[in-house]
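Data block below; observations after.
A single protein chain has been omitted; all remaining protein chains appear in their positions.
After this line comes chain A, so read on.
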Amino acid sequence: MTAAPTSRGRVVASGVGLDYDGSTALDDASIEVHAGEFFTLLGPSGSGKTTLLRIIAGLLDPQRGRVAIDDVDVTHTPTQKRDIGFVFQNYALFPHLTVAENVEFGLKIRKVRSDARAARVAEILELTALGGLGDRYPAQLSGGQQQRVALGRALAQRPRVLLLDEPLGALDRALREDLGAEIRRIQQEAQTTAIYVTHDQDEAFILSDRMGVMRDGRIQQIGTPEELYRAPNDLFVATFLGKTNLFPGEVVETTSAGTVVRIGDSLVTARPHATSDATSVYCSVRPEQLVVSDTVPTGHHKLISAVVTDSRFLGQRQTVRLAAEGIQCSADLDPYGPVPAVGERITLSVRIGESALVPRETA
């Protein structure tokens, strides 16, 4: 297998916007995807992630902004000349062609000689674990197999960028996890840049090097999965990724250890809160960060007092629901450690400098 130079496939979209039937589908979004990176656009339906992907592919024309691949402006280049691979949500396999012919399609267009073509098809079928199915028609394949054909077809002509539009959306849960890992393996082996659209955060976490969270046609935050989870910039990212408990508070001061915030009558030191000047904030504490005890452990700050209202054993964790001065919250505890009883009055605390602050936005 010939290795593509790793510098291929840098994608930059700057200020890309599109209005659609009078409403804004994409609001001047900018992303920069490094060569060879696996980048995910994550967001709920209608957030504009598919629109952005289709604009990068040239299937939609942006009304504003530019798209560049490898520092060449392709904003007005038709799809067929962009040298990309696209995997559609419903696969869009050609029903009248066999698996091998589907994979061969792009190679034929590039007038690759027939022996080289056959070799590449065999290579792709091998890569996508479809050996032996080359003569089948798409209708004869299972959903997972069809998905792999779509992936193989998109990769056959060694595109600079692989674009994937919810490729696992049509599959059932168990298959999704297997194929998700496989997509990443194939992308790594093919050494191509991948931009992946999904609404499923599990997929995003498993696959991505970096990801961008989108909402209402806007990119809210870009970063590694860990950065986004630990240090969300705003309320939407904090609540969209995983579960969290929100405690309203007021910023008191910023020190070298972090930002100090007043919640009720306690002072809590959180992560440095730099992205906004807002003094009215939520302190976002993940269920697994919340410590339930009688006294505040060392290295922790007290958040609030609470009463246990419910306690459930869920195998990997014990989920405890709590009522804290009008705030409903939940904590995930070690099921093998001590678990408070329902009705018990306890203290909630969090490790110093670990909770995140997000503005109590209105927009």
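Here is the rule we go by: a contact is a pair of C-beta atoms (placed from the backbone, for glycine too) under 8 Å apart; a residue touches a chain by one contact, two chains touch by 3 or more; residues count from 1.
Rule of thumb we're sticking to: contacts and distances are computed from a predicted model.
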Per UniProt record, name of the chain withheld from view ["Ferrous iron transport protein B", "ABC transporter permease subunit", "Predicted secreted hydrolase" or "ATP synthase subunit b"]: "ABC transporter permease subunit"
Residue in contact with the excluded chain [from A:32, A:70, A:200 or A:227]: A:200
Of A:80, A:255 or A:279, the one touching the omitted chain in the full complex: A:80
Contact set of chain A toward the excluded chain (per top definition): 20, 25, 44-48, 50-51, 54, 57-61, 76, 78-86, 88-90, 92-96, 105-106, 109-110, 137, 139-142, 153-154, 157, 163, 165-166, 169, 199-202, 205, 240-243
